[in-house]
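What follows is a single structure, written as structure tokens, with notes after it.
All protein chains but one are shown in place.
Our next item is chain A:
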Amino acid sequence: MSKQTMFEKIWNNHVIVAEEGKPSILYIDLHLVHEVTSPQAFEGLRLSGRKVRRPDLTFATMDHNVPTKDRFNISDPISKQQVDTLTTNCQEFGVKLYDLNTIDQGVVHVMGPELGLTHPGKTIVCGDSHTSTHGAFGALAFGIGTSEVEHVLATQCLQQSKAKTMVIRFNGKRQPGITAKDMILGLIAKYGTDFGTGYVMEYTGEAIRALTMEERMTVCNMSIEAGARAGLIAPDLTTFDYLRGREYAPQGAAFDAAVEQWKALCTDEGAEYDSVIDFDVDSLIPQVTWGTSPGMGTGITSSVPVPENLPTENERKAAASALEYMDLKPGTPMTDITIDYVFIGSCTNGRIEDLRAAASVARGHKVSPNVTAIVVPGSGRVKIQAEKEGLDKVFTEAGFEWRDAGCSMCLAMNPDVLKPGQRCASTSNRNFEGRQGRGGRTHLVSPEMAAAAAVQGRFVDVRTWEFKSEVKA
């Protein structure tokens, strides 16, 4: 048999019908649902008299609209209607819902892996572009639109054309202070926001192997910001150790048998990809974005670029327009940029390790008087774990607000919104105009960099940070 990439193996395992000149019919193993992109899909089922084919493979939660303070009191009636509609739809169609009364409720891409729903080799979809997160386990996971949500609800399948394959080899070793977020931001800053269009990316190399499961999720999460619908990391011991014992993971002997199958998913030695990129991690430094596209980023020791120096007319225009929106002067050192707000959370960086990392920076320091800083756990379980470890105390003593789980300020569909002109150091994934609130200015960074910026009131190179190991009781 010819040598195959991991993507091809998962693809071939799930193709039910492949006809010449038509998209293949691909079986979907797991469908995650949230309140924003599903109401019209359920309504479509109702109008056509269709059912959810596999409610047992469909799991829902509400995350985008959920307030992170006083969460049961959704004051915006349209938000409330959307959340209530999900509840009604799940009841009517028999879909398991993790609602605000459960500790599993959270950002859908934090919740799925935590429950052990995400396994290597699965096909996973959700009406959300950051479904790529689940690729960290070696699952083929991608975002879909609402019409496709309806399609999967009705048929448990999708019509898909096979993507091309790209391998990103992260070579070398991260230096202290360099995070998974810096790896993916650095990659996108170098290659742009559309080099992955049409591809499924596989991330390999020693710097990937060295990542924890949660760090791998951070990398795969932002595959979509590179234009790729899906990112993949081959499963290994790190993956199996993470999954063992989780609620929806296979148990006992079945787990061991599954591990053997999962191991076989890895790309065959000598298999060819359509495209290859080598990325050096040794020289990577902490990343900060300066513009309104995730590719507009640079190292913390650099400066805001001068648009006139960029190579193409379109880039010059885009950079000039971004700097106007961001109210930044070309040539300003990144460490001179002051901030008003800090958001730590999201499906990119809202997991327990992210909170530990941010807390280690914040410990014993105080948030700048000019800054409002919020920490939003990715799920109820993350919140409980953090509180068990006393991280909430570290944050609140330093002057951060400690919130309940939700998407929060990543996309501001809830009360957590920037005011016009406010500048935010954010651990989320998109710095688009208006993303965190109309007129808001977003700089994407790692949790460590965000926490340090909260204390200093401006961006700071976390590699020079003074860590304080103990807080006085």
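The rule we apply is simple: a contact is a pair of C-beta atoms (placed from the backbone, for glycine too) under 8 Å apart; a residue touches a chain by one contact, two chains touch by 3 or more; residues count from 1.
As a convention for this text, contacts and distances are computed from a predicted model.
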Record-based protein name (UniProt) of the chain missing from this complex, from "Peptide/nickel transport system permease protein", "3-isopropylmalate dehydratase small subunit", "ATP synthase gamma chain" or "sn-glycerol-3-phosphate-binding periplasmic protein UgpB": "3-isopropylmalate dehydratase small subunit"
Cross-chain touch to the chain not pictured, restricted to A:Gln40, A:Thr87, A:Ser275 or A:Ser360, is A:Gln40
Just to verify: which one of A:Gly143, A:Gly345 or A:Pro377 makes contact with the chain not shown? A:Gly143
Given the contact definition stated above, which residue among A:Thr193, A:Thr212, A:Thr335 or A:Gln456 touches the chain not shown here? A:Thr193
In the full complex, which residues of chain A touch the absent chain? 16-17, 21-23, 25, 27, 29, 36-37, 39-40, 43, 48, 50, 56-57, 64-65, 76, 78-79, 81-82, 85, 119, 127-129, 131, 142-148, 150-151, 154-157, 159, 161, 193-194, 197-198, 224, 227, 229, 250, 254, 257-258, 293, 314-315, 317-318, 321, 411-413, 420, 430, 432-435, 438-439
